[in-house]
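A single protein chain has been removed from this complex, and every other one stays in its place.
A, B and C label the chains in the order they appear, each numbered from 1.
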Amino acid sequence: MSYLGILDADLPDLLKTMYHIRAFEEKVDELFMQGAIHGTTHLSIGEEAVPTGALHALRSDDYITSTHRGHGHCIAKGADLNLMMAELLGRESGYCRGRGGSMHIADVDAGNIGANGIVGGGIPIAVGVGLSIHMQQQARVCLCFFGDGAANEGTFHEAINLCSIWRLPVIFLCENNQYGMSMSAKLSMHVASVADRAIAYGIPGESVDGNDVFAVHHAVWQAAERARAGQGPTLIEARTYRYKGHSKSDQNRYRTRAEIDDWRARDPIVIFTEVVRARGVLAPGADTQVRANAYADIEAAYAFALASPEPQVADLLEGVYA
Amino acid sequence: MSYLGILDADLPDLLKTMYHIRAFEEKVDELFMQGAIHGTTHLSIGEEAVPTGALHALRSDDYITSTHRGHGHCIAKGADLNLMMAELLGRESGYCRGRGGSMHIADVDAGNIGANGIVGGGIPIAVGVGLSIHMQQQARVCLCFFGDGAANEGTFHEAINLCSIWRLPVIFLCENNQYGMSMSAKLSMHVASVADRAIAYGIPGESVDGNDVFAVHHAVWQAAERARAGQGPTLIEARTYRYKGHSKSDQNRYRTRAEIDDWRARDPIVIFTEVVRARGVLAPGADTQVRANAYADIEAAYAFALASPEPQVADLLEGVYA
Amino acid sequence: MATVQVSETALSANDAALTTEMTYAEAIRDALKLEMRRDERIFLLGEDIGIYGGAFAVTRGLFEEFGAERVRDTPISEAAIAGAAIGAALTGMRPVAEIQFSDFMALTMDQLVNQAAKIRYMFGGKAKVPLVMRTPLGSGTGAAAQHSQSLEAWFAHVPGLKVVMPSSPADAKGLLIAAIRDDNPVVFFEHKLLYRVKAAVPTGSYVTPLSQSAVKRAGQDVTVVAFSIMVPRALAAAQRLADEGIDVEVIDPRTLRPLDDTPILESVKKTGKVVIVHEAVGSGGFGGEIAARITESDAFHYLDAPVRRLVGAEVPIPFNPNLERAAVPQEDDIVTAVRRLVREGR
Partner (left out) sequence: MATVQVSETALSANDAALTTEMTYAEAIRDALKLEMRRDERIFLLGEDIGIYGGAFAVTRGLFEEFGAERVRDTPISEAAIAGAAIGAALTGMRPVAEIQFSDFMALTMDQLVNQAAKIRYMFGGKAKVPLVMRTPLGSGTGAAAQHSQSLEAWFAHVPGLKVVMPSSPADAKGLLIAAIRDDNPVVFFEHKLLYRVKAAVPTGSYVTPLSQSAVKRAGQDVTVVAFSIMVPRALAAAQRLADEGIDVEVIDPRTLRPLDDTPILESVKKTGKVVIVHEAVGSGGFGGEIAARITESDAFHYLDAPVRRLVGAEVPIPFNPNLERAAVPQEDDIVTAVRRLVREGR
């Protein structure tokens, strides 16, 4: 049995992914407040449906490129929560041995080409991944995450154009969370949807409800089919919202409480849970168990990270060159 | 009396402009062949209708930003041919005192913000000119020339987006001469026309016959009206062709003789001359006199340049800082 | 703004007699505010500089005073920000652009280096490009490799640019006013860790001239050349070394291009020993330039020890705080380096 293209049997797992993301972000938020994590961070609470739906549409050997707001992408791609949390705490056991932190989590061998601290910085890299897939005649695709703000960087244009002429298997997925830091997407571009820009490259473009796992899944699935069939890239916009500030330093001066409340009323996890309940794939109340397990997993990851050693200062110079 | 928006009385002048451009380019070609000019050059023979029509649609205090293939823009903007030729010969009397050469001719005070050796390099600068006009509440516009190849640079995207949200009085005029150096525009982008990209910025886009002075004039005139009315930028593609190689080193390996001949059969000066004749604004045979005068002007410019001194080596360090 | 208004009254240096305690960030804001009040051609553009007040809150309040026309939030388009500043500067305006982190200057290099820096010369001296690019640099905030670089050496290598790196609130204000009034493209590097440093700053408008190195502490035994965040670290180190009887002279070039090297050479002639300190990666860093200026001049003959550089490690800045600290010179490192040089000097 399936619903809108997703097997009923997969629904619990997807719910788990969403809770993992939320729980991870909440924990990170808490740790930052406590000063237990260094630097800055960009949380994706409220945006969980996008990576959850998108990655479910792909195969495990497909690639992703991610962004500064990348914890959700990483989790949905199947990352080890322990290694993620260890990275955020700057531990030697982290994905990047504590050298990268929140903005640079990557796991290239597993297909996560990395978060990126440069807005738009990962978009041209996705072209190269697509090219590599094409030249090696693989059946893979590369899913390129980026934000509405990144859609105004020159790299967006150059990269999509290049993929369009070379018909590379890349899916450009814009997480339009309505703001690039403080700037409303309504003010930063003079089009209704980032997907409208697909026309400039002669490729399909689609705008979907980014708080709906099914809608995101469906659009990405179709795009992946096209990509694997040699029909080139697709541009998808997923409309969503971040509940928290842009980063640690945000004072929320540029948006209203009412707007935040409106979006919260359409919470992606709540919406998804309703479907799960309606499909009856979980025993009544079992969804709260999924939730509880997810939060417990994050606590375990935190414990793992805490127990992990810090890098040795003597190793500072290690790993610059291969 | 006027025809397609251009006063009959202006036709002889426009013919003169076209011949000035052609004669200038032919002279430059000859001088390069002789080794009398240093460096490289990019000739616009075959493309004369674009700057001629475009600049006729503007006022003398409007601005332009130009490109590496900028002699025609400069001439149509009303430059002094002597100072141009002197610049190409690297003389102290040249527009840039011999420091710039073909790729950097500029006359900022007169509204020519400069040729540019960087493909796409002038496009963001045009934004700033538009912004300046806007902030100083002037009635001017800025016409930004660029090529089909430049339409794939990131700067194209960033700049047009910025103008679109700020509704700046900038006209983006793409001279689509079918090639970016050796790459066919058909291969470098997956859309039929550069003007299709206007949709990505929510601005008007139009593709016109770039070998037709009237068509170019009309499109630019409309765009200028919109710009002066505070309605923001327009993207225009003018379809044209360069007869000569991309630059000095071109061996023409990427296009066919037949293609070149097809375009030569639609020579912009021939087409325009037919209209001038049909309108009867010149005595029979007077157009050949216009032509002869234009060629003579160029010879005079060459003589001026030759008679001008070279810069002093002792002045090498002068003019870096204001 | 139909006609441009420039009030020259604010140019008087008399107001500068009084001082106020303020942070480096506040001093920069003060400079922007005073200059914008004086000259309507000056405007700001950059990402999140309006309502948000800037990623480091430097422009906070300016949007409220000067409005959206003169405090322009831009999309995330660094090359276009730079280009817009250039085009505006060429046609009568005086833009001050903010690039949110100096690492993103990498996206503006063509506009800044191939356009802004060269336009005047390429155009035969017939145009000017009066713009300022303000941008924060440096590590120490846990922002890792793409948000912590010190790339001033790139810009200091480019004729046509001026490069300013203030190390104190008072310098930040006076140098920024000078940069805004300068008719050339100026890259103005602010250090993130300095933003909250507080000190006395002269009230009102004043200019600290560009290309004037400052002796931040006079001393007889050894010269320390330092800029940006390394100046306060060097001064703190000098204080400690004084207790050991080592008298350190600290010179802050403040402007790296065009560099005023005379005070550095004079100091080295006096002390015979020099340590050059910067946060940027050593190889290819500006310390090499300073060292070469010394050893190609007659100061060479006064040196009684090798020229010492104390500089950033040859790594991208790591995230982990211990590694991050170890990657750049700290106060202790300066103390150790000076001590060793003095002991070893023949």
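Just so we're on the same page, a residue touches a chain if its C-beta (ideal position, glycine included) is under 8 Å from a C-beta of that chain, and two chains touch if they have at least 3 such contacts.
Keep in mind that this is a model prediction, so the values were computed, not measured.
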Among A:H104, A:R197 or A:R239, residue touching the chain not depicted: A:H104
Selected residue (touches chain absent from view) among C:D73, C:D103, C:D171 or C:D221: C:D103
From C:L32, C:A55, C:L90 or C:A156, residue that would touch the chain that is not displayed: C:A156
Touch with the omitted chain, as defined above, among B:E48, B:E153, B:E175 or B:D267: B:E153
Where the unshown chain meets subunit A, residue by residue: 63, 65, 94-100, 104, 106-109, 113-114, 116-118, 121, 123-133, 135-137, 142, 154-155, 158-159, 161-162, 165, 318-322
Contacts of subunit B with the absent chain, listed as residue ranges: 38-40, 90-91, 96, 98-101, 103-104, 116-121, 149-150, 152-154, 180-183, 187-189, 249-251, 253-254, 310-311, 313, 316-317, 320
Where the unshown chain meets subunit C, residue by residue: 103-104, 106-107, 109-110, 113-114, 117-118, 121-122, 144-146, 151, 153-154, 156-160, 256-259, 280-281, 283-292, 294-298, 300-301, 303, 306-309, 314-316, 318
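In this text, only the chains that are shown with their structure count from here on.
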Separation of subunit B from subunit C, taking each centre as the mean of its C-alpha atoms, in whole Å: 40
Distance from subunit B to subunit A - Cα centre to Cα centre, in angstrom: 45
Overlap residues in subunit C, where contacts from two or more other chains coincide: 74-75, 77, 79-80
Set of subunit A residues in contact with two or more other chains: 152-154, 187-189
